[in-house]
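Of the protein chains in this complex, one is absent; all others appear in place.
Lettered A, B and C in written order, each chain numbered from 1.
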Amino acid sequence: MAGHISPKSTYYAIFAALMVLTAITVAVAFVNLGSFNFPVALGIAITKATLVILFFMHARYSSKLTKLFVGTAFFFLAILLTLTMTDYLSRGMKTYPGGAAGSGYGVRTP
Amino acid sequence: MAEALTAHGDHGGPHAHHPDLQHHFDTLEQQHEAATLGMWLFLITEVLFFGGLFLAYMLYRVWYPVAWAEASRELDITLGAFNTAVLIGSSLTMAMGVRAAQTGKQRATVVWILLTMALGLVFLIVKYFEYKEKFEHHHVPGVNFMFEGPQAGPAQIYFSLYFLMTGLHATHMIIGFFIMAVIAWMAHKKRFTPEWYTPVEISGLYWHFVDIVWIFLFPLLYLVDRAGHFA
Amino acid sequence: MFPGISLFPERASALAADVDHLYYFITAVAAFFALVVTIFVIFFAAKYRTKDPMAVGARIHGSIPLELAWSIIPFLISIVIFVWSASVFFDLYRPPDQTLEIYATGKRWMWKFQHLGGQNEINELHVPLGRPVKITFTSEDVLHSMFFPAFRVKADAIPGRYSSIWFEANKLGQFHLFCAEYCGTKHSGMVGSVFVMEPAAYQQWLGGNAGGATLTSRGERLFGDLACNTCHVSDGRGRGPSLANKFGSFEELADGGRVTVDEAYVRESILTPQNKVVAGYQPLMPTFQGLLSEENVMALVEYVKSLRASSEARAEAAATRDATPQEHK
Partner (left out) sequence: MAMSITQPRVDYLNHEHTLASWLLTKDHKRIGILYLLVVTAAFFVGGLFATLLRLELATPAGDYVAADTYNKLFTMHGVTMVFFVLIPAVPTILGNFVLPLMLGAKDVAFPKINLLSWYIFTTGFLFTVYAMVSGGVDTGWTFYTPYSSRASNTNVMATGLGVFITGFSSILTGLNFMVTIHRMRAPGLTWFRLPLFVWAIYATSLVQILGTPVIAITVLALAIERFLHFGIFDAALGGDPVLFQHMFWFYSHPAVYIMILPPMGAISEVIATFSRKTIFGYSFVAFSSLAIAIFGFLVWAHHMFVSGISVYSALVFSFLTYAVAIPSAIKVFNWTATLYRGAIWLQAPMMWALAFIGLFLIGGLTGIFTASLGIDVHLHDTYFVVAHFHFIMVGGAIMGYFAGLHYWWPKITGRMYSDIWAKVAAIIVFCGFNLTFGPQFILGYLGMPRRYWAYPPEFQTLNVLSSAGASILAVGYILVGIYLVASLFWGKVAGDNPWHATGLEWTTQSPPLPHNFETQPIVTEDAYEYAVREVKVG
């Protein structure tokens, strides 16, 4: 009746993909990518989460409204994270007279 | 939605419909869509509920990368990875359980749901050992927190967030465990039919969400800097 | 206007006038819109009033141009207000280069001011007329907020961080000092006054109230007592970076970042040294968190600041002081 019935093979395939991605994220963590470790780990986690949402939670086969709600959740989470970080990342920036506004490297004549 | 509707007598008149159709809905499909939509909305609130902690995590990771690296190395990565595998497995069994309910296989539904509960239990037991190990190493924030080296302060913040995030996640697991117990009991009583299996589906959505939270928690807490960039 | 009710606070700082002008402008804009809407509402309510409940109004659904007009015009006005406000905000926020430095700490329910000459005051502050004054302050327990209504400046005192406000008093007299961030039982008691004095009278007051050692000399003694000089040797051969001529310039960090050496960085390096280690040095420095009161940290900051003066000025300033042993010239 309502709700899409996916074949078992889809579920097993997604399960395998998730396990592989988990293995990858653990392996990559031991490789020193400097400041890229964090984005890579986050990217893998987002991929895994998307797989679970689309296939295990049937978002892919449900109404556009459900997809809109999923998008809204992550959009407002992004607002919370990014707008707050605009404060913390720009705290170091000094606005000295003569200092380049926003550069944070204003030279203060002693 | 607009098909002919039987006139309702006064409240509580004879229901000419499917026994599971509640009085204020017109069709089973409308009821099903309403239930799933309601569950997705609840999951939005959960995303933002955990979102607050992710904000604190992101801020302090940017402020104290060295402390985050040192404190993260205190966690046991094999247990973390094992737990991730267990939870992804439980997501699979949950999905298979929902599928069994959709196709009307009562016994299979019960078995898959019990499997999901078992995997959830394994996860919680592993978590218990991890917490016990933290207590022994005095890594529990509070008065008797001990962490050698100059990063003791930010490390205590890390462990505060560790316990808050994993504690909140474990609480959601325990709630999920009891929900699954109820669903398994209902399935055992053959309550679900291919037309009405909504409780299985929405508890499945909840379980998958709890799995997704762990999918993010594992790399953020366990894999901060295993390569020694900030060593 | 009425006896006993003043509508506007006193203007005692150069920037107070700018803030007031901006305030008048926004009041005018707000009053204009309030009047326009109120007049229209009253006029329409009176003109189209009916007693017959069955009467029906005209069939008007709306007009796009009108909607766009009263969306865009208010937005343009807001942009004008925003830009003007931002410029006033920058002036309020950005101290000029040469300011009279005063340190302060907010503690539950009193403000403690420290002048460079060593004078300490509780809930009272004496400042000279016509000179820009910069107050660098922090809190020792909960949030407070230093608020001078007459100067139109305010900033929260946050434990663990320096905040600063600056003003240039241009009117003699006594003005209010309030704590504006709720801080407990005697939040309303954490008030005081600032006395703006003629420069001559100010110097005389400084002389009369010279507490003990100046802030710099207190910092210097602490620098010796805490054995900072064993690592921070002035010629740079010690285990810690040399601090001579460091204040105000910027410093390369071990993790590749760069930071301006200001009060906040010196304070952070004293209390949490491991966060921003200077390039080429090991994070050996122990933390002094809990060992130093905020006043002593400020004294040390002032001492490090004094090291930036050219070495000759250092030598002759040292000569006039009592002969405490100096490790580095």
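Remarks
Here, contacts are C-beta pairs under 8 Å (C-beta built on N, C-alpha and C of every residue); 3 or more make two chains touch, one makes a residue touch a chain.
If you're wondering where the values come from, they're calculated on a predicted model, not measured in any experiment.
The chain we do not see here touches A, B, C in the full complex.
Remark: the omitted chain is touched by one listed residue; of B:Ser72, B:Thr116, B:Gln156 or B:Ser203 this is B:Gln156. One of C:Ser163, C:Ser234, C:Thr260 or C:Ser306 touches the chain omitted from the figure, and that residue is C:Ser163.
Contact between chain C and the absent chain runs through residues 2, 4-9, 18-19, 22-23, 26-27, 29-30, 33-34, 37-38, 40-41, 44-45, 48-63, 66-67, 70-71, 74-75, 78-79, 81-82, 84-90, 92-93, 108, 141-143, 145, 147, 149-150, 152-156, 158-161, 163, 176, 178-189, 191, 272, 275, 289. Mapped onto chain A, the footprint of the missing chain covers residues 65, 72-73, 76, 79-80, 83-84, 86-88, 90-91, 93, 95, 102.
Chain B meets the missing chain through residues 1-2, 5, 7-8, 10-11, 23-26, 30, 33-34, 37-38, 41-42, 44-46, 48-53, 55-56, 59-60, 63-64, 67, 141-143, 153-154, 156-157, 160-161, 163-164, 168.
Assume only the chains that are shown with their structure count from here on.
Note on chain placement: the centre of chain A and the centre of chain B lie 18 Å apart, centres being C-alpha means.
Chain geometry summary: the mean Cα position of chain B and that of chain C are 46 Å apart. Distance between chain A and chain C, defined via averaged C-alpha coordinates, is recorded as 37 Å. Annotation for chain C: no residues touch two or more other chains.
Contact of a single residue of chain A with at least two other chains is seen at no position. The residues of chain B lying in touch with chain C in their complex are 63-66, 150-151, 153, 230. Contact residues on chain B toward chain A in their complex (touch as defined above): 28-29, 32-33, 36-37, 40-41, 43-44, 47-48, 51-52, 54-55, 58-59, 61-63, 77, 81, 84-85, 88-89, 91-92, 94-96, 99, 102-103, 194-195, 201, 204-205, 208-209, 211-212, 215-216, 218-220, 223, 225-229. Residue ranges of chain A in contact with chain B, taken from their complex: 1-3, 5-6, 8, 11-12, 14-15, 18-19, 22, 25-26, 29-35, 37-38, 41-42, 44-45, 48-49, 52-53, 55-57, 62-63, 65-66, 69-70, 72-74, 76-77, 80-81, 84-85, 88-89.
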